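I am attaching a structure below and will ask some questions about it afterwards.
Complex shown without one protein chain; remaining protein chains in place.
Note that the chains are named A, B and C in the order they appear, and that numbering of residues resets to 1 at the start of each chain.
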Amino acid sequence: MIGGGTGAFIGDAHRRASRISNRFELIGGAFDVDYEKGKVFAKSEGIDSTRCYATMEDFVSGELSLPEEKRIEAVAIVTPNYLHFPYAKMLLENGFHVMCEKPMTMTVEEAEELQQLVVKTGLSFALAHTYTGYPMVREMKTLISQGILGDIQRVDAQYYQGWINSIIHGRENKITGVWRLEPEYSGISSCMADIGVHAFNMLEYTTGLQVKRVLSDLNNVHESAKLDLDGTVLLRFDENLRGVIRASQVAAGEENGFKIAIYGSKASFRWEQENPNELLLLSDTEPTRVYKPGNAYNTEFADMSHTMPAGHPEGIYESLANIYSGFAKSILGESLVEGEFPTVQEGVRGMKFVHGVVKSDKENNTWVDL
Amino acid sequence: MIGGGTGAFIGDAHRRASRISNRFELIGGAFDVDYEKGKVFAKSEGIDSTRCYATMEDFVSGELSLPEEKRIEAVAIVTPNYLHFPYAKMLLENGFHVMCEKPMTMTVEEAEELQQLVVKTGLSFALAHTYTGYPMVREMKTLISQGILGDIQRVDAQYYQGWINSIIHGRENKITGVWRLEPEYSGISSCMADIGVHAFNMLEYTTGLQVKRVLSDLNNVHESAKLDLDGTVLLRFDENLRGVIRASQVAAGEENGFKIAIYGSKASFRWEQENPNELLLLSDTEPTRVYKPGNAYNTEFADMSHTMPAGHPEGIYESLANIYSGFAKSILGESLVEGEFPTVQEGVRGMKFVHGVVKSDKENNTWVDL
Amino acid sequence: MIGGGTGAFIGDAHRRASRISNRFELIGGAFDVDYEKGKVFAKSEGIDSTRCYATMEDFVSGELSLPEEKRIEAVAIVTPNYLHFPYAKMLLENGFHVMCEKPMTMTVEEAEELQQLVVKTGLSFALAHTYTGYPMVREMKTLISQGILGDIQRVDAQYYQGWINSIIHGRENKITGVWRLEPEYSGISSCMADIGVHAFNMLEYTTGLQVKRVLSDLNNVHESAKLDLDGTVLLRFDENLRGVIRASQVAAGEENGFKIAIYGSKASFRWEQENPNELLLLSDTEPTRVYKPGNAYNTEFADMSHTMPAGHPEGIYESLANIYSGFAKSILGESLVEGEFPTVQEGVRGMKFVHGVVKSDKENNTWVDL
Partner (left out) sequence: MIGGGTGAFIGDAHRRASRISNRFELIGGAFDVDYEKGKVFAKSEGIDSTRCYATMEDFVSGELSLPEEKRIEAVAIVTPNYLHFPYAKMLLENGFHVMCEKPMTMTVEEAEELQQLVVKTGLSFALAHTYTGYPMVREMKTLISQGILGDIQRVDAQYYQGWINSIIHGRENKITGVWRLEPEYSGISSCMADIGVHAFNMLEYTTGLQVKRVLSDLNNVHESAKLDLDGTVLLRFDENLRGVIRASQVAAGEENGFKIAIYGSKASFRWEQENPNELLLLSDTEPTRVYKPGNAYNTEFADMSHTMPAGHPEGIYESLANIYSGFAKSILGESLVEGEFPTVQEGVRGMKFVHGVVKSDKENNTWVDL
């Protein structure tokens, strides 16, 4: 693991999820830019001090000096965004499988370089689009692929959070400390790169279709903000299939309000991340159906993504654990269901989205091809 | 009443609502283009046959021939859209108060002419933006005006229906019979003029703010449709307050999915028409609050708009009845709360919205000032 | 109308509902024990002063002195409980159809006397079990009669309110003014006679089955209360079909929390009065279905009980209006669906329930046959 030391919630999420999947063991890493803090953290996790490295370079050389059977096989990158690309590249070039946080890189070019590297090395590369691991998301993907909705006519995704609101309005004085708001660490976007891209990914993941063009209206909201904290993106798949992504980090009181709706000619799906174990199928002609995991009627993909009996709620750690399981199966060459973990291709799509959206906004809200 | 004969659900809604308000009595009208049908309908309602007129002209001359104390005072226009303007104009010019279905007219110019006529005549004119009569919408409007949200930072309205879906896909063969889809009867828009305009009105009604510019992407969805059945509209109130309206008549399985969210710097409101007796107040710092009608904590405006004890659900007829009550108070010169019924001004705003949105779509999705 | 003058919410509910049904006109009545107040009220409603009577006796003699075609045909009794029986009796004996509030009488014997009187006179008698007018309750009743649930195995009804809580704890000093808490006006029970009986009625109404025995545990909760404010009732239909009714008037914060669940061998229904337009069908083998009114899939009984298109919520006034419509059809001899309005038989059942429950509680919570 690279990054993710004391206090880093994403790092902790990855550790928990990998333990749930029961296919990984945390052996070593470079956990903190402050090496002393990293060592304290490693000790608290019961990690051998020789496997706690000061830097990425030390990590690679240290591990490569070990015999292959003792060497760390896979690395989770849970650093701020600007380090994703150089670290992922270095790891792939040295033979490590990579689990990477999103957004995958800072630029589209970097993303494509990574994609080529994955193809060339044949290593496994997973991107942490955690929400694609939820069983009801997978149920939706499978049922759509079987045609349950008819022709898709409209898509609509919302990702509303409120956490930056208190920062820009000075109720919490930590704006300078939030790397996500600093372009040099975060990249060209805050809201769209952090959460809008999840919405984009989920729409393409569940429908199996690709967005062709975007038109966006982004909003920094407050003079102190250097990046977008809020925005709306119009989507064109083709002339008759359009949609919208709405995202905000200043929607006061919203926690992690990620919702998607896929409207077809015969029926439609709605799903909400904060209530992940319910999937609604709306129909023109029948009562709405509520799908839940753990039931005999579930598709195989949903069924393998939920372990408890029906009515026992699993959550976001289990969702990420499902992705870790897929990643493990890929590393071990086991057979996979399509969509069992997000790949480098999805990382490339995501970077095209982020850059397309920022470009559209800068060019007076005009259409940009992805 | 003009229009609204047998089988017309909006006409029936107006009759029920006016009876609930207990401030109006249905005495006469011109109920159907087919006079024979109109007479049958009038009889079924117990209306004196001499007050059942064949045409609008007959109605006006007939009523004017009666002594003033026997004359019909107020008229509800519940015809297809293209007749709203000429009938409203004729009625106002002849001294009748008017309750008009929306959209108010076919063009902005007509709307402004009507507005001047209302000012000039001093008569009462109400527009049937029915949803503004719900007690929790009024609670929201009042609490926003008191500053409960802080500065408004984003607005988001959805209006999704699915009923036209079955028509364009031939599951119901009635496309030719649906006047809403015919430009000559309906005007330049279907989806935006029928439902998008409700969303627009609700955003301006609850926030007390005005949309300055719109950018839209409209979709006819199917080759057989001459008008928009689906679309998204970006909104600018000012640079730092933006929003979106999403509307569709082909969202399969959606019934009358009208929802609004108003996001402020301190807190936010969410409300859904299909569950109208709950109003959510989201906060950055406190648990979400669920406001319901009939409680001692309600504001006066909400309180006067709900008659049953808490927990006894009132619905859309009572909402429209509240608007009829406001209209009656206006006619009688009683004192009114601000916003007790939608006025001709809101009709003008609505027509500017519909025309602005259609223009933006035609001009390659560029910004149009309202 | 007898009772229901200024400030009486139930009286107002009946007036609104009868106007919505459009089958009744309020012509006269005895509205208040204080005749002066009654006259003021009558005037405010536009009622001819000669039809505003001081007493029940005056009402009967006054109306009987009129020619039959001018005479009031049907009377709604919306007085405190202890007057229901004598007034209903007097009205039936003098040829008036009766709509009566529940509980129908003070004793089982009175109830049975009324039942015989209805049979003997052939007049129409309706009991205001308002909730049976909701379209989704009627959908449930119809689908159960068609066997959708298999064998019913358990029933569970809840009726929780909190309004008396503030009274017994002195936050509102009106305990003496609340006739419902006084045995001489209310009868032998508060909670069970006012709301428990709705739960009982709904279970028998929807299942078509009869409760054979009850065992209850009632609670006055506070020393100042003379009657039960809270209680639980065990139900036996037969050995293998049991159930429970839970009711309270001191469940702080509950508004009108009436919910029922009918569990069958194949599937189950759940319905909640505060969200009356949703009916859940739970199944062992399929996703839960959400039935809503206004849809083509509805049964005929539900369909005729909802007038708006799908997604336009109707509420409790419309529910009571449906019962008024059934009552009107009965008076006019039109054909009726089974269950279109609650009858005197249901009143007898209700009184047996109330008395059985109180008896069980007094006899140390033992079984009592109904």
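What we mean here is this: contacts are C-beta pairs under 8 Å (C-beta built on N, C-alpha and C of every residue); 3 or more make two chains touch, one makes a residue touch a chain.
Please read these numbers as outputs of a predicted model, since none were measured by experiment.
A.B. asks: Pick out which of A:E109, A:D151 or A:E274 touches the chain that's been left out of the picture.
C.D. replies: A:E274
A.B. asks: Of the listed residues A:E63, A:D156, A:D230 or A:E314, which contacts the missing chain in the full complex?
C.D. replies: Per the contact definition at the top, the residue touching the missing chain is A:E314.
A.B. asks: Touching the absent chain in the whole complex: find that residue among A:W163, A:Y185 or A:W367.
C.D. replies: The one listed residue touching the chain not shown is A:W163.
A.B. asks: Where the complex has a chain not shown, which of C:T107, C:T121 or C:Q153 is the residue touching it?
C.D. replies: Residue touching the chain left out of view: C:Q153.
A.B. asks: What residues on subunit A make contact with the chain left out of this view?
C.D. replies: That gives, for subunit A, the contact residues 9, 12-13, 15-16, 19-20, 22, 45, 161, 163, 254-257, 273-277, 292, 294-295, 307-318.
A.B. asks: List the residues of subunit B that touch the chain left out of this view.
C.D. replies: Output for subunit B: 281, 285-292, 295-297.
A.B. asks: On subunit C, what residues meet the omitted chain?
C.D. replies: 149-150, 153-154, 156, 158, 160, 162, 165-166, 169, 171, 215, 217, 219, 221-222, 230, 232, 234, 240, 242, 244, 246, 248, 250-254, 261, 263-268, 281-285, 288, 365-367
One rule holds for everything that comes next: only the chains that are shown with their structure count from here on.
A.B. asks: Which chain has its C-alpha centroid at the greatest distance from the C-alpha centroid of subunit A?
C.D. replies: Measuring from the centre of subunit A, the most distant chain centre belongs to C.
A.B. asks: Please report how many Å separate the Cα centroid of subunit A from that of subunit C, as a whole number.
C.D. replies: 54
A.B. asks: Whole-Å distance, subunit A centre to subunit B centre, using C-alpha means?
C.D. replies: Whole-Å distance between the two chain centres: 42.
A.B. asks: Taking each chain's centre as the mean position of its Cα atoms, how many Å separate subunit B from subunit C?
C.D. replies: Distance between chain centres, rounded to whole Å: 35 Å.
A.B. asks: Show the residues in subunit A shared as contacts by 2 or more other chains, in ascending order.
C.D. replies: Answer for subunit A, listing residues that touch two or more other chains: 281, 285, 288.
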